[in-house]
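Note that this complex is displayed minus one protein chain, with the remaining chains in position.
Now for subunit A:
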Amino acid sequence: MDILKIADKEFSSRLFTGTGKFSSNSQMAAAIEASGSELVTVALKRVDMKTGSDDMIHHLDMPGLNLLPNTSGVRNAKEAVFAAQLAREALGTNWLKLEIHPDPKYLLPDGEETLKACYELAKDGFVVLPYIQADPVLCKKLEDAGAATVMPLGSPIGTNQGLKTREFLKIIIEQSNLPVIVDAGIGAPSHAAEAMELGADAVLVNTAIAVAMDPVQMGKAFKMSVEAGRMAYLSGLGKVCSQAEASSPLTSFLS
């Protein structure tokens, strides 16, 4: 597959994965390996921040796998910046998935606070991947703020509902100068393929893999669907028509 470049890193896999909700760390590691993912999110709240190393981190010690700490749990920009600085120190990476969702029910991101934090963190040398609503205007503002990518949601986190924001994702993909990673709500390989066919640069999947009956097989299924979706996008999908185009009734008089 063609290479995806984000900041200073290159990825041959366009499937990013999460590390929550698995039934064990060993199952998590096996599923991630099967998915071929090279970037995994790690919730700061789950990690031993004092040592930066614990059983989960130990299981993620795989060749070619990069950690993307996320700030899940913070409720505003100030908390996010504070947590990010500690994460950089504890985990030794300046990459950050910026997640600010003050609403614990639907975990919907706060665009205003995310933008504020992004300005500050990018200035401070972080590679910021912000999780946001599928809001095209906010995406452009985040470009100005120094974000490395934008990560609009397909539907609320963990709901497996697929691309409910499809029309807005299309606008974001069309307008973006940054890689667009569709994050949240991708509940089946077909959703991931759909996002990739739309032209997303990558997708992030967690729940659909972690809570599958067989997370390893599901990881593999997502790997294949992301590759298929990307290949289809690069090959140039045929346009969808609502009727057959057999003749040119309006312009045939010209010939």
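Convention: contacts are C-beta pairs under 8 Å (C-beta built on N, C-alpha and C of every residue); 3 or more make two chains touch, one makes a residue touch a chain; residues count from 1.
Operating definition for what follows: contacts and distances are computed from a predicted model.
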Omitted chain, identified by the protein name its UniProt record gives, among "Heme exporter protein C", "Sugar ABC transporter substrate-binding protein", "Phosphate transport system permease protein" or "2-iminoacetate synthase ThiH": "2-iminoacetate synthase ThiH"
Of A:49, A:65, A:171 or A:216, the one touching the omitted chain in the full complex: A:49
Identified contact with the non-displayed chain, of A:35, A:149, A:207 or A:225: A:207
Residues of subunit A (touch criterion as defined above) contacting the omitted chain: 20-25, 44-49, 54, 71, 73-76, 78-79, 82-83, 86-87, 102-105, 158-160, 207, 210-211
